[in-house]
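Note that this is a trimmed complex: some chains were dropped, and none of the rest were shifted.
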Amino acid sequence: MSSFIANALRGTFFMFFGLWWSVKYPLKYLSRRLNEDSRASRWIQKLDVLEGAAKAFFALAGMLAEQFVPNLSHVSVYSGQSQSWEKLANWQYMTMYFFYGLSGIVDVLSYSPLKLTLGLDRLLLSVALCIEGFLFCFQDYNNASLDQHLYSLLVIAVFGGALCTLMEVFLRDHAILEFFRTSFFILQGSWFWQIGFVLSPPWGGPGWDQTDRGNFMLLTMGFFWHYAAALLITTANSIFSRWYVVGRGNGRLRLYSGTLKVGVTCLQCPTM
Amino acid sequence: MSSFIANALRGTFFMFFGLWWSVKYPLKYLSRRLNEDSRASRWIQKLDVLEGAAKAFFALAGMLAEQFVPNLSHVSVYSGQSQSWEKLANWQYMTMYFFYGLSGIVDVLSYSPLKLTLGLDRLLLSVALCIEGFLFCFQDYNNASLDQHLYSLLVIAVFGGALCTLMEVFLRDHAILEFFRTSFFILQGSWFWQIGFVLSPPWGGPGWDQTDRGNFMLLTMGFFWHYAAALLITTANSIFSRWYVVGRGNGRLRLYSGTLKVGVTCLQCPTM
């Protein structure tokens, strides 16, 4: 069951940011349109810093979990491998988390007085996604063709996200690109969960048959159904957050942003 | 003969939109240039809504046909397969139609008071095309190399269309991109018909020889001749619709747009 938990944790990491962005970006555009004083942009900045810190923190937690948690040290997509081999798989995921951590640190530093070049945060996120994609491309699947198929599909989502984050370096704050990136992160998250269910079901058992061609067809379609779900979730969250703020009047937004601001302050001063 | 009908229906779906666009886009530019009052842009909007509704309706019809029509449930590009396998092929085409349906719904919603982000309709069409392409890439051709070759060629048209629709997200209303997309849709449509004729001729018989290398060469060339025909049709329709409107004087356009408007109204109020 440990391999399922590892994949579920990875999925949760990506799903968390996907869902968060699906709420954050519509609010950002709304608050810009409705509430054009500097207060709105200031709490968005604070949220960005918090988000970067959360990314760095979760990445660090992921690295530590992959390496040190005992029942994770047996995480393996390849059954029947020697001990040294399994550790390499863990190191691979650590490398992946490391670059997401780096991306989080750069997100935080973007708002520091260091004045990094604008767009460096998106570039680092794109680099992290590319490196994740290349790691899965060059992974040794040890003739487990269903594993390889599952990760090939994942790689589509990863490189899709990388391409669209790279375009954000040049077209910053483009609503469509942010929508696209959000949907790709939700897709990645839910597909990691799916991989967990397929290769090592939480109720035990050997995972799906690696040789049945029907499984390949079904999972290919399943991947795109996941994407349909990701698109629907992104759209629903976008419409809901817009309705929540606009549908209840302009005054509500100030209250809402005030609440968020209090929340942010609470997080910043936990002793308050 | 059922497999031929299925491919012909798929081909007709794409051909219909290709041919429609080859007439619509030249008229759109003309009406903008000649008739710059708000009436022209209003009936274009109504046509766009109708087009989206038609896309969603045809996609739904396609999904139902793939699943429930009895003589289609034996649709199979692979001869001699078990029952479960053939159903998967149907589900695959349903997935394809589902995303085109989604794209149609977003087209309609673009003109609703929800105020979706501009470009989301093109993005969804591009996603639908990409997913169609990936479905054909990951399809299991079961060692039928001629099938694989035919669909590889189709994938060129699909990804060509996807790339150019993706560029339209950023360069909206670009005449060249719309021309390009139109020609790719006509190509896709006619190539689905060709696939039907090659793999399951309507006059019965076993389809073309899967092992003759000459067939591969001929079909590769045939694909590009189809594209030449698609380009000629797009150009001819573009020139004809321009001549029909401009060559007969400006007054005619008002009449023409009036007729279209009446048609649109009739469609909207079928009880009228």
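The chains carry the letters A and B, assigned in the order they are written, with residues numbered from 1 in each.
Following the convention adopted for this analysis, a residue touches a chain if its C-beta (ideal position, glycine included) is under 8 Å from a C-beta of that chain, and two chains touch if they have at least 3 such contacts.
Since we're looking at a predicted model, the values are computed, not measured.
K.L.:
Total copies in the complex, given 2 are shown here: how many?
P.N.:
Taking the 2 displayed chains as part of the assembly, the whole thing totals 4 copies.
Please note the rule applied: only the chains that are shown with their structure count from here on.
K.L.:
What is the Cα-based rotation angle between copies chain A and chain B, on a 0 to 180° scale and rounded to a multiple of 5?
P.N.:
The rotation relating chain A to chain B comes to 90 degrees.
K.L.:
So what's the Cα centroid distance for chain A and chain B, whole Å?
P.N.:
About 34 Å separates the centre of chain A from that of chain B.
K.L.:
Please output the residues of chain B touching chain A within their complex, sorted ascending.
P.N.:
Residues in contact with chain A: 84-85, 88-89, 91-92, 95, 98-99, 102, 114, 117, 119-120, 123-124, 127, 131, 134-135, 138-140, 142, 169-170.
K.L.:
For a test of understanding, state which residues of chain A touch chain B in their complex under the given definition.
P.N.:
149, 152-153, 156, 171, 175-176, 179-180, 213-214, 216-218, 220-221, 224-225, 227-228, 231, 239
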